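Of the protein chains in this complex, all but one are displayed in their positions.
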Amino acid sequence: MSPDKVRPLEALGELVRDGDSVAFGGGWFANHPMAAVRELIRAGRRDIRALTVVGSVDMDLMAAAGTLGHLSFSMVTLEAFGLAPSVRGAIESGALPFTEYTGLGLLIGLEAQGRGVPYLPYRGPFGSDIPARYPEIYATTACPFTGEELTAVRAIRPDVAIVHALRADAEGNAQWDGTSGPDVEMAKAAGRVIVTCEEIVDRDVIVANAHMTKLPGYYVEAVIEAPFGAHPTSHIPRYAMDAWELMDYAAAVSGPAFSDYLGQIRGESEAEYRERVLKGRDGVLRRLVDAAEIIEEAHA
Amino acid sequence: MSPDKVRPLEALGELVRDGDSVAFGGGWFANHPMAAVRELIRAGRRDIRALTVVGSVDMDLMAAAGTLGHLSFSMVTLEAFGLAPSVRGAIESGALPFTEYTGLGLLIGLEAQGRGVPYLPYRGPFGSDIPARYPEIYATTACPFTGEELTAVRAIRPDVAIVHALRADAEGNAQWDGTSGPDVEMAKAAGRVIVTCEEIVDRDVIVANAHMTKLPGYYVEAVIEAPFGAHPTSHIPRYAMDAWELMDYAAAVSGPAFSDYLGQIRGESEAEYRERVLKGRDGVLRRLVDAAEIIEEAHA
Amino acid sequence: MTDYEIHELMTCRVAAEVDERGVTVMGSFTPLAYASYMLAKLTHARDAYLVGFDAVGMAPIQLSFTGAEASAYKGAACRWGMLTEINSIHLAGHGGVEAVSSAQFDGNGAINLSAIGPFETPKVRLPGGAGAAEVIKMYRKMIAYFGNHNPRTLVEKVGFVTGTRWKVGDRARQEAGLQPGPIIVVTNLAVLIKDEDDRPFRVESLHPGVDVATVVANTGFELDVPEHLPATAEPTAEQLELLRTKIDPFGTVKFDFVSGKDRLSYLRDVLDAEWNRATAS
Partner (left out) sequence: MTDYEIHELMTCRVAAEVDERGVTVMGSFTPLAYASYMLAKLTHARDAYLVGFDAVGMAPIQLSFTGAEASAYKGAACRWGMLTEINSIHLAGHGGVEAVSSAQFDGNGAINLSAIGPFETPKVRLPGGAGAAEVIKMYRKMIAYFGNHNPRTLVEKVGFVTGTRWKVGDRARQEAGLQPGPIIVVTNLAVLIKDEDDRPFRVESLHPGVDVATVVANTGFELDVPEHLPATAEPTAEQLELLRTKIDPFGTVKFDFVSGKDRLSYLRDVLDAEWNRATAS
């Protein structure tokens, strides 16, 4: 009965066009749609106006590969592995136009679009220097009842959102168990939504876990199966972040060997990427999740 | 480790005071906090300023018992069993002051309070006669970016919210499986939150079903175990609405026997109520849930 | 031709408006609307995305007074609450078809579910509109259905506007940021349509055996009456089979068509049948 929205990863090059504004899900080292990022690079997409809430290797890799035409963000960081070198370099040199949002403003702007209002008010970043730089995004507004001054943030409508889920069915009903971060708000705000997922499942599996469905199928245009599709970032509870690949990335990206690093990604399929980079490490990344501990409270 | 917020149902008479504004969860014939409603009647609470989104026998019973001092609602109906006779009579006679909200306005007003803004804008009930009656609740506002005219609805802060959950732990983490309706927004907006539930469980049970936790414990002041606490309305998936008790109610409420009906509720404990009214029907109400069918699609 | 009852014809006619674009939401258990959506999803609109209670992405369900809510969750893809539904469907422009009934309805597409007589001390206090005040303008199609087409219900102007379509013509709607689409009225006599702000409702079709004078006489607002008036399509055998055996075997839709004095015993019979089914196995 359900519509079949299943597409191969290779279709991404057609689903996203040069110049599109694209919201990328995930946050920190969690759950970025990295298979999609790699595929956009393989497809040679350019001038992508990327939007991230807390970006990391996803934004840095695209900056390094020349995929980006503009970057909207509230944070981009490689955390323990340092400042994101490609993004940093591209901004410092003036090569990459950017918009720095405040984090709540960015999410509430996405929310506004998703719920059909041209703006939303909130107790904003009072005293921050950011709003004055972007009068087309931030304004001051007053409550019509109390007169309280609030920040208004304008609705943000990306052309496309790409988010990575645990599983989805052919209708596009998508589930997350661990970190979903900004994914749902990005999807609700975007003109078109592409869901990559660890696994495409029958509708029965979705129904049996209905409480994990955070994005109903009516939002979704395409569903793409991409196992380890967040690698080297994490997808809990399937696999931890691959800190070793991230160290390799951080070591390569600022050096002369980076064109080889990038060339390899460009020249292989996603299946070949998994074969090459994971080579047995997939089991370790799974066991890192199992090994993670909570502390039983001795004093209870 | 967790704080112990567990209280007996009998504590409700102290937790809610005469004159309090109280939001009651549930909607239609689903999941109203009926054990709490009965207990407020037993405790002789008066002048309760009740708020419901879609009320039914909960509001009508309190109107009949003289519990209400004011009623805010977007709908009150006994559906197949007719217009709510006590509410209708009390309003038609002028005995019950009321505020008729539009349904979305009511929920968005609660939402506003819960998220710390004095109002929220939306594409409102344009053309409706309701907003002009309540200028302290509804106003016209303009988007500071686009100039679009929107409806502003003022934040609503009930003194207390009472909602009925499937289960909760002693810390107040509360879970729903079926209809939660307006419960979460009411709880987030209220000054104090009382959760009644079918079952108080260990934290382990909550953690194992974390996706069903719609209200985290930090919102909750008191957790009260009340099996069949939504009866005669439903609590899916535990039991269906008790249409037979609702017929009895509808038959009694407008007639001379109603003082007996009410006197019985006043004079018994909740355990005695269950013993008297359910008397073997509890199994049927459970089986009605099991018997409910979806239609397998022959043409798929 | 198969024998059918009027509520069956109305159900099929409403179902014909349901398509696979957008999301259709059921609130209160209004059997005719529920039955129409289920019929559509089982026939021409298999991909219709349905929401009932807090069950999002429902499978088609069998109707019953005591079981409809439980059924809604059994095959559903997702759970939400009222607020998420509002913000993700109604206000987000994802609403497909909204079917309502009301105590009064007028030629502007306004409904009255609030009060007959003075608002503060009414002659009849009605139940209130729930989300209808906002929702009926937001959906692509508004359907109003009435089992008893008469000039007390279909009035020139409602005594109180609980809610209204607001903008009717496609252009006016699009300029206001709304999805374009008509108001369709389905009654026990005829189908009426309005798709322009400055034109009255026009009669789209007459049910078999109904003459246009009866419709005009029983309508309190002005009507455009085209010269050529087709008959409303009758239910097919397949539709009736689905309605009677799969969708509504207990007869919940007919309940709203039973007159005052027989209603309680009809209801009691339906509930007995529901009880017996549950306890039989």
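We call the chains A, B and C, going by the order they appear; numbering starts again at 1 in every chain.
Keep this in mind: contacts are C-beta pairs under 8 Å (C-beta built on N, C-alpha and C of every residue); 3 or more make two chains touch, one makes a residue touch a chain.
Predicted, not measured: the structure shown is a model, and the values here were computed from it.
Colleague: In the intact complex, which of the depicted chains does the undisplayed chain touch?
Modeller: A, B
Colleague: Among B:95, B:207, B:257 or B:271, exactly one should touch the missing chain; which is it?
Modeller: B:207
Colleague: Which of A:21, A:77 or A:196 sits in contact with the chain that's absent?
Modeller: If we include the chain that is not displayed, A:77 is the one touching it.
Colleague: Could you please point out the subunit B residues that touch the chain left off the display?
Modeller: Touch with the absent chain occurs at residues 1-3, 114-117, 169, 171, 173, 188, 203, 206-207, 210-211, 213-214, 216-218.
Colleague: Touching the absent chain: which residues on subunit A qualify?
Modeller: Here the touching residues of subunit A are 27-30, 53-54, 73-77, 79-81, 83-84, 87-88, 91-94, 100, 102-105, 107-108, 110-111, 122-130, 133, 148, 177-185, 214, 234, 236-237, 240-241, 243-244, 247, 284, 287-295, 297, 299.
Please note the rule applied: only the chains that are shown with their structure count from here on.
Colleague: Determine, using the mean of C-alpha atoms as each chain's centre, which chain is farthest from subunit C.
Modeller: A
Colleague: Taking each chain's centre as the mean of its CA atoms, how far is subunit A from subunit B in angstrom?
Modeller: 38
Colleague: If you average the CA atoms of subunit B and of subunit C, how many Å lie between those two points?
Modeller: That gives a centre separation of 26 Å.
Colleague: If you look at subunit A, which of its residues touch at least two other chains?
Modeller: Only 1, 115-117, 211 qualify.
Colleague: Going through subunit C residue by residue, note those that touch at least 2 other chains and give them in order.
Modeller: Residues 46, 59, 73, 75, 79, 91 of subunit C each touch two or more of the other chains.
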